[in-house]
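Let me begin by handing over the structure; questions about it come next.
For this depiction, one protein chain was excluded, whereas all remaining protein chains were kept in their positions.
So, chain A:
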Amino acid sequence: MKKIIPLGLLWLSLFVLAPSLMAAEISVKDGESIQSAVNKAQTGDVILVYPGTYKESVYVDKDGITIRGVVQDGEWPVMEGEGKRNDAILYSGNDFTVEWLTITHYKGNAIMGQAGNNFVIRYNRVIDTGVYGIFPQFGKNGLIEYNVLSGIEDAAIYVGMCDNVDVRHNEVFDNVAGIEIENTRHALVENNYAHDNTAGLLVFITPGLPIKTTYDVILRNNFVVNNNTANFGAPGSIVSKVPAGIGIVVMAADDVVVEGNIVSGNKTAGLVVTDLAFITDISSDPESEPNPDRMVFLDNLMFDNGADPVADVKALMLTQFSRRGPDILANLGSAQEPDNCIINRERYTSFGVKKWSECERKDTADITTMLIPGGAPNEVVTTENRTKLLYQGICAGCHAYNMRMIGPPTLTVQALYHNDPQGIADYIAEPHKVRSDYPAMPPQGHLSPDLRREVAEFMLSVTK
């Protein structure tokens, strides 16, 4: 899991000795800008952020970048949003790592990913940021560990529309939602401490998103304790509709395993299993399958849950001749179906599990991670291969090597401009019609002279 850049690239950097591929360390000291360092950094570089206060939003649109805080004598580098900056860290690059930062007072998220595979987010302290603490979205293969997050008005850790993610050894408290696994497949949530949130762990489907499913999720060996904080979610947000006092929510997600957790002191219920009807006043999505299917509830330690349920659950309990909420509340729609299973059901106060079958599986010891061995394969864009990409993305749209397309073949261009890349670079800035049987070329004057020269040289070097 230490894989930060693809091995091939690493090999190249070590043995081909292309200087720009050599991983470098770039130091950022108090008063300097992390973004300036990112702008200078190349694939494989590590940005070391020394203790100090950094009042900026940092975006990383390159591959293979590491931002690493340097903690000295208990002094941390602090990213300070002052309640007016949007997000602290925004990344889209693959193979991104961020660690050892304290992040506080941003309006949006502390750490947000939009795509970017093979991410590592660890050893960060996130205090009172706006909406989400850690929010990777559209990422494949990621690790979120040893982070401590509090005071967040939505989810502290929100894994949204991702595949293959491990979330482990994190502490989340005083948030509305502790850890959310949403529209995500293959997630392991393990050894986390979720306490004093409105709800602790949530595994669910949100309808209306472009990726529709949540399945293959393991919640294992977590402490889910005293999640009774009054809901302070923003009006209209989905999380604002979650009742306070719930340890674990499984809504519409499939193949969720709950095992080895300590779930106690959650005043509405320890575990709620439900279909999509649990959230109201949301636009329906016929492509979102609403039922929680094939839930596997193995041995867990549960006690003292449901002592003072919210009014809706209290009313539900009264229909069951009880004033207390339960450890397990599953009498909501299809959650009661026998495709769900449980072992040692007599240990828990529960509603709705009567029809659940007995699990065949007794533990998940055979599964140690959901990460992909060797990482997710990526197209990594380095400064070296970007010219090739430019050629393929723009020029090759109209020029094939040895065949007529909308533009003349590359071979013809090579014959015309042999040893004259500047001639091509000048021509493409303001093309004029040369041959009557081809349409004029769209001008590329928005590319800098250097870029035009680079891609012209590349065009002359193409051999197939």
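Just so we're on the same page, contacts are C-beta pairs under 8 Å (C-beta built on N, C-alpha and C of every residue); 3 or more make two chains touch, one makes a residue touch a chain; residues count from 1.
Quick note on the criterion: contacts and distances are computed from a predicted model.
Only one of "Tryptophan synthase beta chain", "Dipeptide transport system permease protein", "Methylamine utilization protein MauG" or "ABC transporter substrate-binding protein" fits the UniProt record of the hidden chain, and that name is "Methylamine utilization protein MauG". Listed residues A:Gly130, A:Gly245 or A:Pro292: the one in touch with the omitted chain is A:Gly130. Among A:Asp163, A:Glu190 or A:Asp327, only A:Asp163 touches the chain left out of the display. From the options A:Tyr50, A:Tyr193 or A:Tyr438, the residue with contact to the chain not on display is A:Tyr438.
Contact with the omitted chain, checked across A:Leu48, A:Ala400 or A:Val462, is made by A:Ala400.
Of the residues in chain A, those that touch the hidden partner chain are 39, 57, 59, 61-62, 86-87, 90, 92, 94, 107-109, 112-116, 130-132, 135, 138-140, 161-163, 185, 208-211, 213, 234-238, 281-286, 379, 381-383, 386, 389-390, 392-394, 396-398, 400, 403-407, 430-433, 436-443, 445-448, 451.
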